[in-house]
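Excluded from the complex is one protein chain; the other protein chains are retained at their positions.
And then subunit A:
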Amino acid sequence: MVHAFLIHNLRAPQAQDTGLCRVLYSCVFGAENSPDDPRPHGAERDRLLRKEQILAVARQVESMCQLQQQASGRTSVDLQLQSSDEPVPLHEAPHGAFRLAAGDPFQEPRTVVWLGVLSLGFVLVLDAHENLLLAESTLRLLARLLLDHLRLLTPSTNLLLRADRIEGILARFLPHGQLLFLNDQFVQGLEKELSASWPR
């Protein structure tokens, strides 16, 4: 199961000092702490912890992506927009996975799968032993859907005020963090449902 999905900005490797790593959207499925948790917790503290955990993941993903870009000799130009007509080649986009040990920052050990597209990082935080092939293809699918339906390739749009669309996509393709085995036709069917539910 997926514990969290987030989108954050990806700065170019040389631009380390300008700006900060910002989480643009995040969704945690369920809560991590259980009633048996012996630590004292208040509502505010729990939320703060959750947000900080997500930010910690975003920062790690950004650094992994930058290191991978540097190692492959790809400059920041590749992360920028080429042309809004070209389909974005998601299969060649930088991607990877790494583990988070228990306590750092989540209570349980987790696996992180990430994908970098056009200065945006898409991240899935999973349980420790998950079907990574499925997670990877789900992440690619989510990225493609978000890029298409939010028209992120158009320079003037951004995803900050589009939470309803992001939630709509997640509710169908990753309901409650459940990874789904969707073949192409199922995906098309769901996309039609999605488009039908949005007012024009």
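Note that contacts are C-beta pairs under 8 Å (C-beta built on N, C-alpha and C of every residue); 3 or more make two chains touch, one makes a residue touch a chain; residues count from 1.
Please note the rule applied: contacts and distances are computed from a predicted model.
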Among "Adaptor related protein complex 5 subunit zeta 1", "3-methyl-2-oxobutanoate dehydrogenase (2-methylpropanoyl-transferring)", "Dynein regulatory complex protein 1" or "DNA repair protein RAD51 homolog 3", the UniProt name of the subunit that does not appear here: "Adaptor related protein complex 5 subunit zeta 1"
Sites on subunit A contacted by the missing partner chain, in the whole complex: 1, 9, 19, 22, 24-31, 33-35, 41, 43-44, 46-48, 51-52, 55, 63-64, 67-68, 70-73, 75, 81, 92, 95-99, 101, 118-120, 129, 131-134, 136-137, 152-153, 155-158, 160-164, 167-168, 171, 175-187, 189, 197-199
